[in-house]
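Shown here: the complex without one of its protein chains, the others still in place.
So, subunit A:
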Amino acid sequence: MGRIKKKGTSGSAKNFITRTRAVKKLQISLPDFRRLCIFKGIYPREPRNKKKVSKSATPSTTFYYTKDIQYLFHEPLLNKFREHKSVAKKIGRALGRGEVGDASRLEKTLMPKITLDHIIKERYPTFVDALRDLDDALSMLFLFSNLPSTSAVPSKTIALCQRLCLEFEHYLIVSHSLRKSFLSIKGIYYQATIQGQDILWLVPYKFVQRVTGDIDFRIMGTFVEFYTTLLGFVNFRLYTSVGLVYPPKFSSSSDERGGELGAFTLEGRGVGPSQPAIEDSSAANSEKVQTITSSAAQAEADKIAALTAPEGETDDSAALVAGNEDENNDALDTFEVTAQDADILPQPQAGSAETSTLFASFTFYLSRETPRQPLEFLLKAFGCKRVGWDTVLGDGAFTNDESNPAITHQVVDRPALPLESLPALPDPSTSAQSTDGEVKPVALWPRATVPGRTYVQPQWVWDCINQAKLLRPDLYAPGATLPPHLSPWVKAKKGQYDPSIPLAEQEPEGEAEQFEDEEEIEAEGQDDEEMGSDAEKAVPKRNGKRNGMDALLDRSGEVEAGEGMDIAGTESDFSSEEEEEEVGEDWDGIHSEAASEIDEAEAARLQHQRELEAEAAGISVETLETNTPKSKAAEARKKAAKKRREEEEEKERLKMMLPQRKRKLFERMEYSNQKKDKEAELLRKKKRKVDKAKSVGRSSA
């Protein structure tokens, strides 16, 4: 028999170490330990049995792997920290003596410079590893690039974050690797796919961030320090991989004027100005899109091309297209099944090449109320070369002139107000041409629309990108009620509610009928009250609509003025269409209300007639009754309920046969499933309610 083993010398007692002991062992302060852990990516673990691990009676909370801590011993940063501490002491002493010069000299010469390069290499041995971990880094850096500089966040850090983020955006624009984007209440989500890695990050809206007292910027600063190093290397690698010079040229004057993306100039790595190389490829892409898009778009694009007076660039691109025609065709071929009995293999959908040049043929103009930064980035990332905006939005626009005829789309976030409510415009004849002959941009929207131009709300851009096709712009017209903005990342699951498909397809049997019933019961109670309120509501509503219509009428008059030009196939006359529609609707409203009353009377009469006929024919009335929709619904519901009950019983019976342990597991799993089902059911119920309210509103309007 061997010696009796001492307790706590092997196993998990040895494998884990508490934080206090780790700090003591490393002989550094707790903040330094924290920094080290953040840099090195060391995190606490949860031991399987805490009791076995902790050596003291008091329950410790944080445990680290002993191996992790040992691995910190060899960290060069540890020495740097110690050096830093000693120099800080010296500086403190010098300052205490009032020797400022000495202190600054010490700081300059002796203060150790901390670089995290080796840690980047260590934590991310390959580039793909780094890309995989870029989510948090990007979110953090984009946040910091939007923060105001304070004592906790030096302006240098913010500038660095801004630079890195813009560089990264430039790469995404050049490489067309942005895939999806989503407007949430928190900010804007973007997803890019680089080397097969999906990177999702969140950019806050451009507002001053609320910073509460419980936020420790030292911790965030440590993260930012690490992330800036990481993104710096990632950017370098990305730029060099597409043949660009890193760092790109940065024009601080443009940046001061709010150039943002425009403050950077990308350069090719070859001899001489290799900018065209990139231009060419993107131009080629744009050409390709032109071939893809419909003939109408083609005609339009041709027109634009004629208007913008193409330089030699387009010729080059045309030549390149001819050469690239077969090369670029590396997309998957579709395999058609020749025989009936063969299996069908699933194939991935069309590549990103098409979506990346979604807006290539358009020229956008951003009104001054739209968020320029995300729109510019998105449009450029999806192939748009020419994005112009109002001067107040900053430098770097393709054009600042709203009346530029090259503009095909204008992103507008203002509703069309009636003209008289707008402030008077200074006389365009004087303001348009200033003394030095420069043409000042004329603000058109919402006073006038340019014929042939599509006016859309910003959401159109996002929805187009997420659905990878150009959507009908009339749904997103200014002032129109927007369709709901859906997250592109939610995968429809069986049993879960999916707002993009109609309710009837996803609801279980009998649910709709049940809902109807409940509603009826509720409605009976409320009917009397609603009668009164409805009548009151109806009057002002109609007035409001009338006003809106007036405005529309006014505007449409202007549109007619420009109607002489041939703009067939464009959406510009949607407003007049809408107006017509609305007139129709308004009329319908009155009509339908009356009609519904008539209908009811008619139905009752018909029913009576049918009964009479049935009597004459000798069929019992009951059989007829069953055919009425109400009784049918009730029947269906009853059937569904019965079926459900039977299923339930069956399941109960099966459960009886399970052993105790398995039954518990089953119940646990069922619980989570049921929770999801409940959520879905709630959503369906709400949807039904909304639909009903809508239909009621329509019929009463």
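The rule is simple: contacts are C-beta pairs under 8 Å (C-beta built on N, C-alpha and C of every residue); 3 or more make two chains touch, one makes a residue touch a chain; residues count from 1.
Going forward, contacts and distances are computed from a predicted model.
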Just by its UniProt name, which of "Ribosome biogenesis protein ERB1", "Bud site selection protein 31", "Sulfotransferase 4A1" or "Iron-sulfur cluster assembly enzyme ISCU, mitochondrial" is the chain not shown in this complex?
-> "Ribosome biogenesis protein ERB1"
Among A:55, A:472, A:638 or A:655, contact with the omitted chain is made only by A:655
With the full complex in mind, choose from A:13, A:78, A:95 or A:200 the residue touching the hidden chain.
-> A:200
Who touches the missing chain here, A:109, A:151 or A:253?
-> A:109
Can you name the residues of subunit A that touch the chain not displayed here?
-> 34, 37-38, 42-46, 62-63, 65, 67, 108-109, 113, 115, 117, 120-121, 124-127, 130, 132-133, 135-136, 139-140, 143, 147, 160, 182-187, 189, 191, 200, 204-205, 207-212, 214-216, 219-220, 223, 228-229, 232-233, 235-237, 240, 246-247, 369-371, 413-415, 457-459, 481-482, 484-487, 489-490, 497, 499, 650-651, 653-658, 662, 665-666, 669-670, 673, 683-684, 686-687, 689-690
